[in-house]
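In this view, the complex is presented without one of its protein chains, the others remaining in place.
So, chain A:
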Amino acid sequence: MSTHLPLLPAPEPPPPDSRPGPSWLPASAREQLATTPFGLYVHVPFCATRCGYCDFNTYTSDELGPGASRSEYADTAISELRMAAHVLGPDLPTVQTVFVGGGTPTLLPAADLAAVLAEVRDLFPVAADVEVTTEANPESVTPASLARLREAGFTRLSLGMQSAVEHVLAVLDRRHTPGRPAQAAAEARAAGFEHVNLDLIYGAPGETDADWDASLDAVLAAPVDHVSAYALIVEDGTRLARQIARGEHAMPDDDVLADRYERADRRLNAAGLGWYEVSNWATGRAARCRHNELYWAGGNWWGVGPGAHSHVGGLRWWNVKHPAAYADRLLQGYSPEHDRELLDGDQRAMERVMLGLRLRDGLPLEHLSDAGRVRAAELVHERLLEATPWSRGRAVLTARGRLLADAVVRDLTD
């Protein structure tokens, strides 16, 4: 179900509907704008160096072409924001969350991020309690830059810590020192950030149980209200994948990853950080990342930036991947959309299960098919779903079930 909308090469005259405009959204999607929470994502595709495990859409060169260099990037992103407002208008949805991610957003001057946020406020109605997050690498923030971001309206900071152990950071190609993430978190708190998150990765080659405990110790000692912990994924095409293929590193072992997850879950819960999504823990409802919750609940959002994904009312689209191609499109007044898919009923149902089941709040059983509900009862018996929520009409994963979430989803959507 994917149609190619405005595809460039410039010399040819653009097809009639390639200019951005309201016709871009099918009526079925537009209908849901008013009734569904709305957010904005802004992708910043730059990093100082690329970590060996990372396959995100990010570039270490500063010479990416007109409109795509770091200094011009904010302006380019702003032009897409304007296009978004034009397409979604005239009755614009209220922005509930903004998330600036990467890459390393904080490679841009704080003033640039502030300018992007200011443009959002100019273009869109913004909720009074809007959540505005930026990702940051620990070494790329200072008390001064954090203060500037806070002043601009950022309310939440998400720091890529990954580990507190030197040799693990080295395997992961991280540039910061073991103590820096906690220090950056403290600086953020001092600058007035109410919500601070630390990202962890477990199962890196060479990481021991003791190393993982040390990372958990460091996170628990830091002034944060949110933790994300991800099992290391060896993505195709990364340097890490090549190192493993050459036998320089061992592939992370699933049983070890499971042990680490259970250990993290136990310790975080004991310290008052409860799980609310398979890989996310927070001190309370208010500390949850509302932007991510919007993704998981099937909300609407516009993703700005190269390779960014958007979703409005069952229509998903994504931008061209390379920053130069992206900037080029926008400079010429065309949409940077690369491709789109309009989800059918089955696909939407499948996504609802896939996303909803990962949440502490779980999935209403009525979102399952008849067969799925029968299977759910069996899964309670198999201790993959919690019994009490199930008896109240919700499918909620047990700790064991969270580690087998994909299998449970496959089971429930057969």
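Worth a mention:
What we mean here is this: a residue touches a chain if its C-beta (ideal position, glycine included) is under 8 Å from a C-beta of that chain, and two chains touch if they have at least 3 such contacts; residues count from 1.
Please note the rule applied: contacts and distances are computed from a predicted model.
Per its UniProt record, the hidden chain corresponds to "Elongation factor 4" from the list "Elongation factor 4", "Protocatechuate 3,4-dioxygenase, beta subunit", "Phosphate transport system permease protein" or "1,2-phenylacetyl-CoA epoxidase subunit PaaD". Within the set A:F154, A:Y276 or A:W318, the residue that contacts the chain not displayed is A:W318. Check A:D62, A:D129, A:E151 or A:D254 against the missing chain and you find that the one touching it is A:D254.
Looking at A:L25, A:A308 or A:L363, the residue that reaches the missing chain in the full complex is A:A308. Annotation for chain A: contacts to the undisplayed chain at residues 41, 101, 228-231, 233, 254-255, 257-258, 261, 278-279, 292, 295, 301, 303, 308-311, 316, 318, 341, 347, 350-351, 354-355, 382, 384, 400, 402-407, 409-410, 413-414.
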